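For this view, one protein chain was removed and the others were kept in their places.
Let's look at chain A:
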Amino acid sequence: MTTLLHDVWTTVCRYTDLLPERGVCALVNGSQIAVFRDFDGRVYAVGNRDPFSGAYILSRGIVGTRGGEPTVASPMHKQVFSLVSGACLDGGGEAIPVHPVRLSGEHVEVRA
């Protein structure tokens, strides 16, 4: 897990704002955080920036699985990242930051 600069939970949206298997982007303390909900209802938070293109777009990627691991594919050039570890599963040694995320009542909270 990445070093925590801000040790506070921020509410980003309601759980029902998240469509199953789709993401949204939240602005948390100046950082862009992509938040996803998977088919089984679990939530994940990762950095929104695609390390390959430099564009802030990962929240708009397609969510799926690879060998059981939940993933998001960059909409720019299709590299696939693990939503659990942030590692790029297509090689290249790149990774995206992973952020703690939790449900609090109806709300989704992220620490970033």
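The rule we apply is simple: a contact is a pair of C-beta atoms (placed from the backbone, for glycine too) under 8 Å apart; a residue touches a chain by one contact, two chains touch by 3 or more; residues count from 1.
Note that in this section contacts and distances are computed from a predicted model.
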item	value
Missing subunit (named according to UniProt) among the choices "assimilatory sulfite reductase (ferredoxin)", "Energy-coupling factor transport system permease protein", "Glutamyl-tRNA(Gln) amidotransferase subunit A" or "Cation:proton antiporter"	"assimilatory sulfite reductase (ferredoxin)"
Absent-chain contact - pick from A:73, A:88 or A:101	A:73
Touch residues of chain A, complete complex, unshown partner	11-13, 17, 19-22, 24-28, 32, 35, 38-39, 49, 51, 53-57, 60-68, 70-71, 73, 75-76, 78, 80
